[in-house]
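Only one protein chain is missing; all other protein chains are in place.
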Amino acid sequence: MAKVIDLDDVAVQEAEARSRYRWRVKVCSSTACDASGAGPARRAVEHSVEEQGLEHDVQVVPTGCMGLCSAGPLVRAEPRGGQATMFQQVDPQVGADIVERHVVGREDLSQHQLDENLPFFTRQERVVLSNAGRIDPERIEDYVAEDGYRALVTALRMRPRGLIETIEASGLRGRGGAGYPTAKKWAMLHDAESDQKYVVANGDEGDPGAFMDRAVMEDDPHRVLEGVALAAYATGASKAFLYVRAEYPRAIKRLEQAIRTAKRQRLLGKNILESDFSLDVEIRTGAGAFVCGEETALLASIEGQRGQPRMRPPYPTERGLYGKPTMINNVETLANLPDIIRRGPEWFRGMGTRVSPGTKVFALAGSLQHSGLIEVPMGLTLGEIIEEIGGGCPNGRTFKAAQTGGPSGGCVPASFRDLPVDFESLRQAGSIMGSGGLIAMDDSVSMPEVARFYMDFSQDESCGKCAPCRVGTLEMHRLLERICAGAGTERDLALLEQLTRTVRETSLCGLGQSAPNPVASTLEHFRDEYTALLRNEPVGVAHG
Amino acid sequence: MARPKRPNVPVVIDGHEVMAYPDDTVLSVAKRNGIRIPHLCALDGVSVYGGCRLCVVDVAERHKLMPACGTAVAEDMEVHTQSRTLQEHRKLILEMILAEGNHVCAVCVSNGACELQDLAVELGVDHVRPDYQFPRRTVDASHPKYTFDPNRCVLCTRCVRTCSEVEGAHVWDVAGRANGSYLIADLGQPWGEAPSCTWCGKCVAVCPTGALAWKGKAVGEMRHDPNLVAFLTSARDEGEWLDRETM
Amino acid sequence: MRRTNSAPSRPRIATIWLGGCSGCHMSFVDLDEWLFELRRHADIVYGPLVDRKDFPEDVDAVLVEGSVTNTDNLELAHQLRARSKVVISFGDCAVTGNVTALRNLVGEPGEMVYRVYAEHPDRDGQMPSEVIPDLLPQALPLHHVVPVDLFLPGCPPPAPRIRDALTSLLGIDDTPHGIRFG
Partner (left out) sequence: MAATATDSRAQQDAHPSGDERFALLDKALKRARFEQDQLVELLHTAQEVFGYLSNDVLIYLARQLRLPPSRVLGVASFYHLFTFEAPGDHICTVCLGTACYVKGAEEVVEGTAQALGVPAGQTSDDGRLTLWTARCVGSCGLAPVVVFDGTVLGKQTTDELVTHIREVFAAEDAAAEEEEAG
């Protein structure tokens, strides 16, 4: 049997290895930066290091997402014991300059230097993303050097009940949607009696405009695995599935590799860290179905079936995968666990609000100066996120509304600037937290048009099982098309509202029930735009 | 789990106290006690599907409407089946189902003996508000004994469940998704060329509309026999040969 | 039904035949001698049974047979709505599109017309070119074109059902039909 990893040993060796370098140059190699040309930039940096004969002084580290995707490719040069500098829009020439002029010549490259005192960086509080953009995700040593897998060691000395109590004390709530208390779910699976229990990590991030889970899976895969192991230990599960979208091939590759490494190091598999606890982890890939983010549909998909939800109760914790008790946790939820165990529930409660403690990762996009991936304490106001962190709308446009929660969420108008962004407040404002997509819209946008966009998504992504969602979303989309084209009538609007109610209240699953939300919320906050369209008046100021 | 001799779970439906068996659903206990809850996809003798949503009811202390067909009874459960809101929902859902296909009663084999048509009368649907979709679907008359007209299919999956669970052939399944869902035989070939079909006709018997019919039936001549499945399963599993006429 | 003006004039009833087979009007004629009774309570001011070219103003109730399937129907639908107090979709074609809307499943009107007139005629097929109004892209139920007040389904609605609708509408004292022992 493989030798058990000695975490202290690895951490010490890793620290020593690092201290041998005077500089560490980190190149963001996330999907977004790669698309902006991070590959050639990294090769230029490496080539330049070689050319200057600095192989023993400068370490080039490919990392995950540094966050500010809109300014990519990003590079961060960290001198030993000194102040790091971040660079933006790094093309091969700039890459070479970073080595030759900044590292060697200590020159400023003012044009490409990125001010890390931007609110985009300073207002963040990184827990889930603490390693993203800082470590090489393909090396377990990097994760261990950041106290990785320590929580698992601690947990294995605790009783599973005690672990659940710790999570309960932390107040952690599910990051995937409605914010269900994680400890409650755990307790249900823990108490379920069965010869076989399952834990499933939900990485089927299907919301258009959301890529939080992808970042965690790609940039810090071992964190996800540690979270899965903690959840399984607490609940008595011996098998875990990671359900990942097929659209995220890199996340799948990284997780596969991480599972192999962790198994070799006895962090997964049989008798983890020489305890009685064993856990088999398997990856299952989605195949392009938004509905599989819904728990029961996800389970059907893992079982090799059409990804259609089924009625609840019975809940998955009673009868889930293959009829056995199963618990599904979102990837971001799981990624919070190691830090909560390691640093204690009080530390976690110190962030965020009383009812929504901790942080939340958002994919910030749309009409903003700075867009990308951010992690902020819960309860920050909408205005702080959009105007400070995102830097407001560019090109002199005015912020009009924020869309949160994707096709299941809604549009919150700019007048809600002071709304604290947490589970309850968003729901009261007619939207939801969802998985964390946050899209800023400016005054050029027509809100009925936004509702039409989401309804087009929903009518295409409905699983087709229940009539209200299958037909209702299609009919709602038709009505919205007609209204947006200026051909709608009062009767159309009345029918749209009636359909909103019926689809919401009678659909089978949570996704069907929330599919009308974009319509309901825009009707609530921007009704005048609908009525203007009925009078055939233009809505939204044209671009330019 | 064996049923007790007498129903022993008290449940209140629309103010009437009725006694249910522990394995009853709201729909089954209501049915036995003569309380009518509209439903379409539910069929005695096969598994619960919960797709048509016409049987949604209000259960006290639940935040959401529940489908009667898939909601297990519990002691002293209080159920309302006929509120104005429920009636409005049911009516609109049925309108949606009618708008989705091409239901032309005047030229249908099931005219006058159709569960969908009867539901429209029951729910007071005298016209359909949402846009008709007018989908283009091709009739499959390749089978020597039966016809399949997808224009009349409401995707209730009674045939899918019956063929899979009772006959065991699993000829039928649903392909595609969302409003592009459609019924397939085997690999989507014409029904008559589907090798797994046993010609047993149980799918035809349980179809609530004229989608599956006997060949040679003219307008209004088709009579389905949805109780066939409950008869077969209770005969096979319970050793009880029920009276199909009075079921 | 109350008339809005105070004049003791009689209710004005119209019937109209859009895209349909006239079966509903046949059923209307099946009211037989009750038509005389109807005539005692109301004036029938327009319809296939009345010699008049234009749809009149100030109609109290109009029975509309057929779907809206061509430009002519569309114009008439708007006209009758503007000139009538109560619009009744009369029969399945008006209510659902019914058989006339089967053409929507064939495709574009051009394709359908070609199939009917040129591809499948018994002999000498030719495309119609004059006098016939242009077909709309789809045949539609009346209420998808103009607001409709009452719906009288059936293909065709049986005469007693028409009689029940008219008697309750006009406040005529009558025994409802469809109720009997044995």
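Quick notes on this structure:
Order of writing sets the labels: A, B and C. Residues in every chain begin at 1.
We take it that contacts are C-beta pairs under 8 Å (C-beta built on N, C-alpha and C of every residue); 3 or more make two chains touch, one makes a residue touch a chain.
None of the values given here were measured: they were computed from a predicted structure.
Listed by label, the shown chains that the missing chain touches in the whole complex are A, B.
The omitted chain makes contact with just one of the residues B:Pro10, B:Gly124, B:Gly176 or B:Gly216: B:Gly176. Of the candidate positions A:Asp9, A:Glu55, A:Asp115 or A:Glu303, contact with the unshown chain belongs to A:Glu303.
Among the residues A:Val27, A:Met441, A:Ala515 or A:Leu533, only A:Met441 touches the chain that is left out of the figure. The chain not shown here is touched by just one of A:Pro221, A:Gly372, A:Pro413 or A:Gly488, and that residue is A:Gly372. Annotation: of A:Gly95, A:Gly209 or A:Pro338, A:Gly209 touches the absent chain (contact as defined above). Chain B residues in contact with the hidden partner, per the touch definition given at the top, are 164, 169-177, 184-188, 196.
For chain A, the residues touching the chain absent from view are 31-32, 34-36, 68-70, 72, 205-211, 214, 246-248, 284-290, 301-308, 322, 363, 365-367, 371-373, 403, 406, 437, 439, 441, 445, 453-454, 457, 461, 463.
One rule holds for everything that comes next: only the chains that are shown with their structure count from here on.
Shown for chain B are the residues in touch with two or more other chains, namely 129, 131.
Taken together, the chain B residues at the contact with chain C in this complex read 98, 102-107, 126-129, 131-132, 134-137, 151.
Chain B makes touch with chain A in their complex at residues 48-54, 56, 64-65, 67, 70, 72, 85, 88-89, 92-93, 96-97, 99-100, 129-131, 133, 154-155, 174, 176-181.
Of all the residues in chain C, the ones that touch chain B in their complex are 89, 92, 95-99, 101-102, 104-105, 107, 138, 140-141, 143-144, 148, 151, 153, 155.
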